[in-house]
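Complex shown without one protein chain; remaining protein chains in place.
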Amino acid sequence: MTDASKDIVSVRSLTKSYGATVVLKGVDFSVARGEIHALLGGNGAGKSTLIRVITGTAAKDGGELVFRDMAGNILTEADGRRKVAVVHQELALLPHLTVAESIALPHFRKGSRVYDGRTAGSQAYAALSMIDRDFAGTALNRLVGDLSLHEGQMVEIARALSSGAELILLDEPTANLTAAETERLFGVLRKLTRGNGLSVVFVSHRMKEIRQIAHVCSIIRDGRTVVGNVPTAELSDLAIIEHMGQAQATAVAHSARPAPVASLSDEPLTIAETGFSVTLQPGTILGVAGAPAGPETLIAALIGAAHERRWTVTRAGWPDRFRSPREAARLGAGFVTGDRSHRGILHSLPIIDNVLASRRATRGSLFATKREEVECLDLMQALKVKAGSLWHLPNTLSGGTQQKLLLARWLNVPSRLLVLEEPTRGVDIGTKREIYQLIRDMATTGTAIVWWSTENAELLEICDQVLAFDTEGRSSGVIERDELSEDKLATLTGMAA
Amino acid sequence: ALSSVSHAEDRKTVAYLAPSLDISYWQWVGFGVKQKAQELGMDYVEFTSENSPAKQMDNARTAVTKGVDAIVIGPVSSTSTPPLLAYLKSQNIPIAFAGIGPQPGQTDYTSSVTANNYETGKAQGSFVCALAKERGGNKVGMLSLPQDRENAQKYLKGAQEAFAADGCELVQMLETRGLTVNEAVTQANDMLTAHPDIKAIYGMYDEAGTGAAKVLETRGLTGKIGIAVADGSPTTIALLKATAIQGIFFQEAVGQGIDGTLQVFNALTNAPVEKDLALVMPLVTADKIDTAEAKAVIARVFPPSN
Amino acid sequence: MTKTIIDQAGATPGAIRTREGLVSAYRTELAIAGAIVLLVLAVGTQVPQAMSWGNFANITQAGAPLIIMSLGVLLVVITGGIDLSVGSVFSLTGMVTAQAMASGLDVSAALIGLGVGLVFGSINGFLVTVAGLAPFVVTLITFAVAGSLAFIVTNGRSMPIGDPDFWLLNSGSLIPGVPNYILFCIVLLVVIEIFLKKMVAGRWFYAVGSSAAAARLLGIPVKRTQFFAYVASSLLASFSGLLTISYILNAESTAGSSLMLQAIAAVVIGGASLLGGTGTAVGAVLGALMITVIQNGVNLIGINSFWQGSVTGLAILIAVLIDRFSKSRRGAV
Partner (left out) sequence: MTKTIIDQAGATPGAIRTREGLVSAYRTELAIAGAIVLLVLAVGTQVPQAMSWGNFANITQAGAPLIIMSLGVLLVVITGGIDLSVGSVFSLTGMVTAQAMASGLDVSAALIGLGVGLVFGSINGFLVTVAGLAPFVVTLITFAVAGSLAFIVTNGRSMPIGDPDFWLLNSGSLIPGVPNYILFCIVLLVVIEIFLKKMVAGRWFYAVGSSAAAARLLGIPVKRTQFFAYVASSLLASFSGLLTISYILNAESTAGSSLMLQAIAAVVIGGASLLGGTGTAVGAVLGALMITVIQNGVNLIGINSFWQGSVTGLAILIAVLIDRFSKSRRGAV
């Protein structure tokens, strides 16, 4: 039977629309004290919207939202929300503030108080060091704007952890974390839920993580609850996927695929630094694994984004070094950024311009034609994008759907090299498989793919070889397909899987 | 009843086109136009050109669209007027200039009522030079109108000639941008800092005199450095009475409006018109300020409400 | 603990619309157009002549320079920049051209005038893209410098235009029956709107303004686009200045000083955001027209000059509130 008094928050028949789009069509959802509750669903199911309604950033249209205190008494919504902390899917970063300030400032509720930098620093240090001690030791006075995406993610999590909230809502917090950081985060969450009765709502598209951390799960699909409060152990992976409405998604294991057509070119590509090199044949998929520092410099060199002197990229017909991403793009090196919100999406442009941007930049055509609309539509259907119109703005799309727009930019663009940073970040389980297939198809036409992922399972599934970096950012070796395993990756990257 | 309707239809309208509103001078010309128009049974409308000749032209066209019968204009500049005059001629509308005249060589206007800036500049230059000599020096400073205006150039030319003739040296001239007292205060301060030996100040516009007087007062130099100013306003008259400044060359703003309006009215009623009226700018000194003569002059300078 | 499992058939994903409705694409523009019509009608009830052909000619003639300048400013604003120098470039172009004519050059003096735009546009573009300075600061500097040069050229004197045929530039009719100033406005409007909407390089303007970082990674030539925007803006300001001296056959150092704020206001009223990434040529032109119509109306009604600022301010406020209100009713933010 329901023991509602144990729930810290519960919603019933919740509805929410944006304009003509009905997003939540009657969601029931409740979180008990001390539990870690996975909130699951496909892209655009309404998870982030539900979180926004619970935290009050979006107003509900109808239904009931109840917060309770320890004794089970009903609180006002305003009082209830004070007990809630959240890490949004699109990070709420304040680029001009220091890390210490970003973490501590929101905890000072009253503007008339003195902002005590020292207390703020200790608070921030304490929270950050739970996830990464080294980072905490060096980051406090850095500007948030100078952080990488994954460092920014840690700042956000630290802020939530240090808020003293009784309920923490984490919307895909691990999408930008390395395996080791995820592991440490899970440790902290377990400790806090057990010891302090903290409740956690956890959104992720990574099945492995869900099984690791969540006691119970709820699944929403198309704005309705289809599974509510079921122990995670009671549901098989397949059942979960089915409830999400993605039954067609089959687990395609790495299968032998036809040799690359190599129509574009037979030139191999050699990536080298002092005392190390790896050659990439057309049509191969090179995975990149390890702490972000190493892959970041390699990728910057591959696409000409920074004046990177450490790496040389050699290929007949290409210069020693790209001077700009534009030069790279025109010579056939495409790139999907991992920082969707700040370096990927063009927020004020409609979907069609977002999708076609790289085609237009590289093709050298003068006019944006009507034919492009058809092309765009095809791409969106290939990626199962849920949208009302090609002319809607990207911020009307769910996080995972926006990610698909980034991928669509380079899909089927004849390129010699495609560099992907976490291309499936935030993409749901069903579509992920299809993306793997689409990328493999591209490889088959001769495109060399560089795929950076922090999700080892993904690398194992799709890559022909994997280049590993250690935690110091040094390349620690290439693993060939036959030797690829979680253990081997863990040893070379210095990070436990 | 019929006659009153036909009377209303007969009523003429005069439009006043001011170059800008940032100087009270142009407001006072407007006052004169309005006053005279009432007297003559005409309606009055006004437009502002924001120092832009294009806006001035557009204003004229709007006025014609609106159905005005005559125009009194303080032009943005003399050279800005030829197409305007051509247009008004084609519409058969009489136009009188006030304050600033038409471009030399133009003839298609009804009347031009201006101050004789060159002569005034000469007279004021002599007066300022005399002030300096009374105070035991021959160095003078000038707070000038922006030298992009013809009237300012003429004042300056006259003044320079007078200085040369009378043996005075113009050691510094600073031009205003904003025509505010505050700016004049800053400029007078800076001028006296750079040239402490200045003995008299030539103020080319009213706010310049007010600002210079303010600075002298702060520095305890009132009377020790002479000030003469052109234009005249209640503020400078008060300063003159307090002997904070020594002389005002009155420019008859209201008078120019009155005279200009009368000339266009004459043109409309086929009465004889006077084409070029160059009004002298009478000097009034502190001892003469309360005479009937001076009062008659002041009535033609600014509206009584001021 | 409540445990629920509901099963439902997979929802069919709705069809994606590919056509952009004209009404929704130009919603802001329609709102302003409506506001303009209302304004004209309101003035017309007071002053019947407001609705005459003569007055429409007045409005277009008076508005043409602002319209053209606003189109240039729009290009910069779309890329996320701002151009404060346009009014000064406008004045300086007039002075330089008039001076060149006075020293004996024929109509080719106009090319020298356009050269002013080219030079200042390039300086703006250079300082923004290569030196990496903030657009506001850069164009504030060129605003001051060009404004000061406009006085220096002729030592402050205003200059009549000697060449009697020069008025043909503004008031002649390349196409019989259509005065040039209208022709130029229409051609520029159409060319720029098509460029922005339909040409790849035009879409780059929006991409750069939307996120310069993202645009760079996409292989879009960010700096070249920005540079081009500043040059185009200055050139259009120059051209607008030429058109004006051709209209009144006189060049004045202060001719453009009130235009800069008006042009930016026109662009913003027309729906562009100063944060970049939005705005249309149609909107900018309508914004400029709206400002012109307000000024015309204020003059026709004979509102005391002192009140003009207040009336203009309130009219703009009402226009942007209407736009804002129509937006929020449709749920968009």
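Going in written order, the chains are labelled A, B and C, and every chain counts its residues from 1.
Methods note: a residue touches a chain if its C-beta (ideal position, glycine included) is under 8 Å from a C-beta of that chain, and two chains touch if they have at least 3 such contacts.
Since we're looking at a predicted model, the values are computed, not measured.
**Q** Name every displayed chain that the left-out chain is in contact with.
**A** Spelled out, the missing chain touches these shown chains: A, B, C.
**Q** Kindly state which of the options A:A45, A:L93, A:I271 or A:I345 is in contact with the chain not pictured.
**A** Of these options, the touching residue for the absent chain is A:L93.
**Q** Pick out the residues on chain B that sit against the missing chain.
**A** 21-22, 24, 27, 146-148, 172-183, 185-187, 189-191, 193-194, 196, 207, 210-211, 214, 218, 233-235, 238, 305-306
**Q** What residue numbers in chain A mark contact with the hidden partner chain?
**A** For chain A, the residues touching the absent chain are 57, 86, 88, 91-97, 101, 105-106, 108-115, 118, 121-122, 125, 129, 133-134, 137-138, 140-141, 159.
**Q** Please give every residue of chain C in contact with the chain that is not shown.
**A** Touching the chain left out of view, chain C contributes residues 127, 131-134, 136-137, 140-145, 147-149, 151-152, 155-156, 261, 264-265, 268-269, 273-274, 305-314, 316-317, 320-321, 324, 328.
Assume only the chains that are shown with their structure count from here on.
**Q** Which chain has its C-alpha centre closest to the mean of all protein C-alpha atoms shown?
**A** Checking distances from each chain centre to the full centroid gives C.
**Q** Could you give the separation in Å between the centres of chain A and chain C, each centre being the mean of its C-alpha atoms?
**A** 41
**Q** Give, as an integer number of Å, the spacing between the C-alpha centres of chain B and chain A.
**A** The mean C-alpha positions of chain A and chain B differ by 72 Å.
**Q** Give the residues of chain B that touch two or more other chains, as numbers and ranges in rising order.
**A** Answer for chain B, listing residues that touch two or more other chains: there are none.
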